[in-house]
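All protein chains of the complex are present and in place, except for one that has been dropped.
By letter and in written order, the chains are A, B, C, D and E; residue numbering begins at 1 in each of them.
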Amino acid sequence: MMKVTVSRKAHFNAAHRLYREDWSYEKNNSIFGKCNNPNFHGHNYELIVSVTGEIDPETGYVIDMKILKDIIKSEIEDVFDHKNLNIEVPEFKTLNPTAENMVVVIYDKLKRKINDSLELEVTLYETPRNFVSYSGL
Amino acid sequence: MMKVTVSRKAHFNAAHRLYREDWSYEKNNSIFGKCNNPNFHGHNYELIVSVTGEIDPETGYVIDMKILKDIIKSEIEDVFDHKNLNIEVPEFKTLNPTAENMVVVIYDKLKRKINDSLELEVTLYETPRNFVSYSGL
Amino acid sequence: MMKVTVSRKAHFNAAHRLYREDWSYEKNNSIFGKCNNPNFHGHNYELIVSVTGEIDPETGYVIDMKILKDIIKSEIEDVFDHKNLNIEVPEFKTLNPTAENMVVVIYDKLKRKINDSLELEVTLYETPRNFVSYSGL
Amino acid sequence: MMKVTVSRKAHFNAAHRLYREDWSYEKNNSIFGKCNNPNFHGHNYELIVSVTGEIDPETGYVIDMKILKDIIKSEIEDVFDHKNLNIEVPEFKTLNPTAENMVVVIYDKLKRKINDSLELEVTLYETPRNFVSYSGL
Amino acid sequence: MMKVTVSRKAHFNAAHRLYREDWSYEKNNSIFGKCNNPNFHGHNYELIVSVTGEIDPETGYVIDMKILKDIIKSEIEDVFDHKNLNIEVPEFKTLNPTAENMVVVIYDKLKRKINDSLELEVTLYETPRNFVSYSGL
Partner (left out) sequence: MMKVTVSRKAHFNAAHRLYREDWSYEKNNSIFGKCNNPNFHGHNYELIVSVTGEIDPETGYVIDMKILKDIIKSEIEDVFDHKNLNIEVPEFKTLNPTAENMVVVIYDKLKRKINDSLELEVTLYETPRNFVSYSGL
């Protein structure tokens, strides 16, 4: 029963702003600094989706990488790429689009499309120097 | 008279939108596609500034890298980082912030601060797969 | 009892083809797509070998990186580099050389040469966007 | 008349063998070493296509990156990806597929599809440590 | 109770020498090879600091990345950057500055500054091909 982890990199770019509607502009600024720019700023997000499970002895695959690539495209890239996260992605209308909240939202969207026998971990690079990861634990 | 090129990498992130005010939404969409999103999208821009000149025999420097780093910070990073290019950077109020136009604007801003005896080239990565460069020629 | 993980990157390039001899060409094509090209295709494989154990208080090493580098060279690079995996590597004469099967074969070959008190994990990049890892669990 | 260079990265993987049919196996081996493996080996090729020209004052583009991306896909990726270069790419039936010969073939295929007012340069990475470039001069 | 890992990359460069004062030059050479150069050699160290904890529902942060960046600067970069580790960093006056010993020292220095409810892991690249990691276990 050998468990192998298969990972696929993807990417999208988007605009966002970090703030809470129920806080004053001053409080938002003291916590979120220049990330609170009301005119938005943006990033090239790099995404790594890792799926762990047993190798299918017939195909030699844990999961067909082409299928994983298509799931990432339809669930994440088509929804997030070239978008304003705060305005155009429903999950972030009331949730602050920090990298931490984003990686949980991405995990949840992918988890629904991946067979339950497989473990899932998602890593999201907000910049080449800042990244987050989440595995549902 | 040995000419050496000295390069320094920097980075900033920003939101932007590609469009012309004097075109219809349809025409903008046909040319700029999803880059015309009126809610903006964004990028992590990576910048390489290259300065060519003779080595100062006293110091062994073409240009002091710390001075070059400070010029890039005050002229470019402080002005572009975490900003909405269309709204907050004066040059792009009437100029479409394509990577091509951006690299020329960045070149012009740096050129004024670099000794005229030195040649300048600027390379700007909009994404890890798309980049532009300009050397004033 | 501090456990530190020491990792070493290596690389090799090779040709391969994904298919099963006991399947029809049509079935192989429906599962493996263009990876089933009977004339082979190839990759630059990047390999990361990670060894976890206690620091030897005398040397300050978990494992001498030069020794680890030599094991990777003799066990993996000399055997896989510039080879056709299906034809020239015995393990893949009857085993489909998917990245998943490759990472298990590489793990097993290295495991025999690494002290049993050390844990081993192997990560294999098939392309810059696709990679797999295996730790014997 | 500002000339800007616009670059786009692409990639493909392929199998190949370096040898000349009109040389003995021994002579091929003495020149091409393990690259002469008759069972082929392979690489992930990374490709950078650079186009230099004036910025169109209307669009702010030198060339629409989406159009450039599509040309690279139809002319190069669709023809080379997951292929055996020696057997399946007509240009290399009689031409040794060294990186040098490949970059000239790629340049020639792209040059036909790019407006003559634009300069073209092609860089091809055979491995992360070996690469070649050609600009038609 | 979702646990997310937040990572920040930093870097410093330093000189060092691997040896034990209580060993002969010959014994040091047989174990540490050219790393035992008595005139020192050096590296650009890349550091990844990973902090795991629950997302603060108010801010959407596990830890404010700016605070983490400042801790890394004051505890590690200001102390190690452009230094001779053997001579100028107190911890290595009697401890061999192997990558393994360094990652434990860095972990211990950061651990004191990070809230106890958060888990910490540190990864240190000595070269692009050699790296170590430690999580206090």
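Quick note on the criterion: a residue touches a chain if its C-beta (ideal position, glycine included) is under 8 Å from a C-beta of that chain, and two chains touch if they have at least 3 such contacts.
None of the values given here were measured: they were computed from a predicted structure.
When the full complex is examined, the chain removed from view is found to touch B, D, E. Per the touch definition above, the residue from B:A15, B:I31, B:V62 or B:L120 contacting the chain not shown is B:V62. The hidden chain makes contact, of the residues E:P57, E:P90 or E:P128, with E:P128. Summarising the interface, chain E meets the missing chain with residues 11, 13-16, 34-35, 37, 39-44, 46, 81-84, 87-88, 127-128.
Chain D residues in contact with the hidden partner, per the touch definition given at the top, are 18, 20, 31, 33, 95-101, 103-104, 128-134, 136-137. Residues of chain B in contact with the chain left out of this view: 2-10, 55, 58-62, 64-66.
Just so we're on the same page, only the chains that are shown with their structure count from here on.
For the pair chain B and chain D, the fraction of shared interface numbers is less than half, so the two copies use mostly different residues to meet.
Its C-alpha atoms superposed on chain E, chain B is turned by 180 degrees; the angle is given in steps of 5.
Inter-chain spacing, taken between the CA centroids of chain A and chain B, is 28 Å. Counting partner chains per residue, chain B shows two or more touched chains at residues 128.
The touch graph of these protein chains has some other shape, matching none of line, ring, star or complete.
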